[in-house]
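Every protein chain except one is present and positioned as in the full complex.
Order of writing sets the chain letters: A and B. Residues in each chain are counted from 1.
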Amino acid sequence: MRSISKRTIATLAVLLPLSLALGACSGGGDNTGDAGSGGGDDNTLTVWTWDPTFNIYAMEEAEKIYQKDHPDFTLDIVETPWEDLQTKLTTLAQSGQTGELPDIFLMQNNAFQKNGINYPELFSPIAADAVDFSEFPSAVTAYSTIDGTNYGVPFDAGTAVTALRTDVLEQAGYTVADFTDITWDDFIAKGKEVLAKTGKPLLSGQAGSSDLIMMMLQSAGASLFDDDGKPTITDNATLEAAINVYTQLVKDGILVEVNSWDEYIGTLVNGTAAATVNGIWIIGSIQSAADQSGKWAITNLPKLDGVSGATNYSANGGSSWAISANANVDLATDFLASTFAGSTELYDTILPKSGAVANWIPAGESTVYQEPSEFFGGQKIFADVVAFGADVPSNNTGAYYYEGRDAVSAALTQIIGGADTASALAEAQANVEFAMQ
Amino acid sequence: MIKLLRQGPKYLFLGIFAIFSIFPLYFMLVSATNSSKDVLDSRLLPGGELFANFAKLTGAQNLWGAMWASFIVAVGITVLALIVCSVAGYGFEVFHSKGKDRLMAVLLLAMMIPFAATMVPLFQLFSRVGLVNSLVAVIIPAISTPFLILLFRQASRGFPHEIIEAARIDGLSELSIFARIYVPTMRSTFAAAAVITFMTAWNNFLWPKVILVNNAFQTMPMLISNLSAGYVTDYGVLMLAVLLASLPTMVIFLILQRAFAQGITGAIK
Partner (left out) sequence: MTLSVTRSGRNRKEQPLSASVNGPRPWLTGERRRSLTGWGFLLPAALLILVFSFIPMIQALFLSLQTGRGAGLKFADPLWTNYARLMQDETFKLTLQNTFIYLIIQVPVMLILALVLANLLNDRNLRFKGIWRTAIFLPCAVSLVAYSLVFRTLFAADGFVNDMLSGLGIIDAPVNWLGDPGTARFVIILGLLWRWTGYNMVFFLAALQNIDYSSIEAAKVDGANAWQTFWRVTVPQLKPMILLTAIMSTNGTLQMFDESWALTRGGPGYMTMSMSHYLYEVSFLKNPNFGYAAAISYVILILVAVLAFIQLKVGDKRD
């Protein structure tokens, strides 16, 4: 009868997904067997990180290297986008469930202070005698150092470069050397020439993104916060200088603002912009335009005029490996020390395939780093970048870094729209102070 | 002839709206067959990269695993939600009382708070019972929603109570009345509810990402998030993944749409 078969169907319809789900539940149990709990398998480490072609690839190679001396060692790498990783870390810490943490996770340098200060329960300190931190540029280890203790092993470099289209420069009568070790005023003057002769702006950037301003700020050793963690957005001569340069670039049409990240990448890949200033990791996106091979070169940044302490070097982004509070600390420390803080072989292996440029100073001395890059017209870009990295001034991020950045971004949008710089920055300062309450 | 002219504006309106709806999807479809560079160029014609993109996608991500996990979650939630909430909505309407009205208002409050605010306490709840990283934990909170209960309650407004009375007089139990009379009659509501619940469950991102802390399982939205998380995003592959992620909901809709759009007349009789 219809009603009986309907009931059977209904029952099945309920039982089937339930049994699948319950089966999935226990299946999940098996999978989580070696999830970061300190009581897990003694020879396995769990790692949370993102990007298969970059970070994950590097970890896989590190695993192989470590296995040479420790054949029973395995690595369980779980792909987790940074934003999701941050959400998970926050959720775990807020709910007191640090037992779910992996052994190692990657963390953006800019977020280190915020997480370290607010959620110390997430981290295990890294002993200074286990890892030789002097082999990393102090500017980079500063990000993951809190109250004198190290919590991170620096990995990928956010060292900033100016990447330029040599063919476009040639049309305007310039070479890369004309853009090396210069000042921003000089850059602006040359940029106008390039625009006049080729119609292409030198730079592109996301509207309202303060990345470039931050890089300029850091290049002069300045920050948005002072050593006590107080915001220094007003009365910050370097910041004002940086903003003035930025507004000038936009006004003269040398920097074209776009509205999203994908548009920005589009301007590079489709040849709308003739150059860009960003962390070295941008070359991954640039190189996705195969038809532009051989037409790019990199150099250092222009420096700010009239600002004391100005240099041609800066950074944007970058990340470090952290050891969690739930980790098999000895194994994790030994692993990181032997690979990311101790193995030239590792960095040699990962460099060609992924373009992952090391922060670790000894790595830069190997021959692989002297290899010329075809895409960049035979330039030994990696050697150059490592050299740049050593000269990057450090900056204060602090726990409220993102608040500061966003406030400056909002101020920048207003200033581009015509507002007075001083009052916009004052408003930004007020906003940050409010957020810090 | 005149009839056709009078129908003209109708078709025009529908046509314009349909194009407005479809065009971004067309772009998505086309982008799945193009290289990343072409997608960024807003190329509107199909390219030849479909297989290459597919190979890259399956090489980089566990596509079938994510599809399967999403499927279990979505089906589980849909079936359980339909049962639990239709019964509740029916109960609210057919056994109406002032008390039940007040309860409904209170339950409605539960959906008015943004999920981001209740996420951490909910996570704590599940971790205390050891259900973190299980698909069960993904399914359970989503089963009963005030929205679905309200939907069934409102839909039951038009359901004539003479039939229920007659059935009671005939000696049927309340549950039988529900199962044998209400359910078949309200097919269109069930179908609509099924489509909507499936779609919401399938696209749910925040809670699965949080409760599946160690990525023991991944759902499709999490997989898509992975694709845009790297230093370099392959937009063609991303669009392909999104296209594949959108297919199940489209299929469910195609299957069920006749049920809620048949134009059944006199259904209640």
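In this text, a residue touches a chain if its C-beta (ideal position, glycine included) is under 8 Å from a C-beta of that chain, and two chains touch if they have at least 3 such contacts.
On a predicted model such as this, the values are computed, not experimentally measured, just so you know.
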Candidate in contact with the missing chain, chosen from A:66, A:296, A:360 or A:400: A:400
Touching residue (missing chain; options B:150, B:167, B:183 or B:232): B:150
Take the complete complex as the reference. Which residues in chain B touch the chain that isn't displayed? 7, 10, 13-14, 17-18, 20-22, 24-25, 27-28, 31, 39-40, 42, 44, 84-85, 87-88, 90-92, 94-97, 100, 103, 105, 107-114, 116-122, 125, 140-141, 143-147, 149-151, 154-155, 157-162, 164-165, 174, 178, 186, 188-189, 191-192, 195-196, 199, 203, 205, 220-221, 224-225, 228, 235, 238-239, 242-243, 245-246, 249-250, 253-254, 257-258, 260-268
Absent-chain interface residues of chain A come out as 86-87, 90, 93-94, 96, 114, 117-119, 121, 207-208, 257-260, 262-263, 266, 399-400, 402-403, 406, 409-410, 413-414, 431, 434-437
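One rule holds in what follows: only the chains that are shown with their structure count from here on.
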Measuring centre to centre with CA averages, how many angstrom lie between chain A and chain B? 36
Hey, which residues of chain B end up touching chain A in the complex? 36-37, 40-41, 60-61, 69, 72-73, 75-76, 79-80, 83, 119-121, 123-124, 127, 131-136, 139, 179-180, 209-210, 213-217, 222, 225-226, 228-235
Which of the residues in chain A end up touching chain B in this complex? 3, 6-7, 10, 13-14, 17-18, 20-22, 24-25, 28-29, 31-32, 35-36, 46, 48, 50-54, 78-84, 87-88, 91-92, 94-97, 100, 102, 262-263, 265-266, 269-270, 281-282, 284-285, 288-289
